[in-house]
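Sharing a structure with you now.
Entry: chain A
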Amino acid sequence: MLDMDGTKPIYIQVAEWLENEILNGQFNENEKVHSQYTLADMFNINPATAAKGLNKLHDDCVLYNKRGLGKFVSEGAKEIILEKRKNETLKGLIQDVVIEANQLGVDENELLLMMKESLEAFKEDEK
Partner candidate 1 sequence: MNVVEINNLSKVYQRNKALDKLSLTIKTNTITGVIGRNGAGKTTLLKLIAGYLKESTGEINVFSKRPFNNLIVSSQSVFIDDNMYFPESLTLEELLIEGERFYENWDKAFAKALFDYFSFDPRAIHDHLSKGRQSTFNMIFGLSTRAPLTIFDEPTTGMDVSVRKDFYRVLLKDYLAYPRTILLSSHHLDEIEHLLENVLLIDQGRHLLHLPIDDLKEYAVGMTGEKTKVEELIQGKQIIYKENTDSNMMFVVMKRNIDPQVLKQVGISVKPIRPSDLCVYLTKDSKGGIDDALKYE
Partner candidate 2 sequence: MPSNMNNYFALVKKQYKFKLKAYVSVFNSLIILQLLAILFSFNPTSSRGFGGYGVDASLNNYSANISIVFTFLWGFITAFIITTKAYREDDFTFVSNNQSQGMANILYLLTISFIGGITAILSGYLYHVMFYFTTNTSEIYTQTMTLTELFIAIVATSLFILFCCALGYLAGILVQLHKIFGIILPVVFIGLLMFNGISGGDSFLAKTFFFYFQEGNLVIFILKITITSSLLFLLSISLFRNKEARV
């Protein structure tokens, strides 16, 4: 469920949870997602926090509003989510790696080599 003690804002966690549900196919395109009250009850959180999570997805165009009916999954929501995660999460992680490498005195070639090794190891596992 949600990580209450963590320092990540709960509304971000709610948004991420919904994104995962969409990626997993729990909610399909043009399907209605949970209301803020259902989410509040599910996660034992204030409905305003849940609404904030929903609004974030609305701002990111993952959800759209039907007046009086609630929020629905946009067409192409999965692609939007994946693109967003690529841009935000992955880029951030890579930036961290670059900084760490810099502090450890790892040069560009060495870093790229490490990345390649890691990728190959992953491909091996896949098989």
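Selection rule: all candidates are chains of the complex that A comes from, given by their letters.
Note that in this section a contact is a pair of C-beta atoms (placed from the backbone, for glycine too) under 8 Å apart; a residue touches a chain by one contact, two chains touch by 3 or more; residues count from 1.
On a predicted model such as this, the values are computed, not experimentally measured, just so you know.
Asks: Which candidate, 1 or 2, sits against chain A in this complex?
Replies: The answer is candidate 1.
Asks: Give every residue of chain A touching candidate 1 within the complex, in rising order.
Replies: Interface residues on chain A, with respect to candidate 1: 4-5, 7-11, 37, 40-41, 43-49, 52, 95-96, 99, 102-103.
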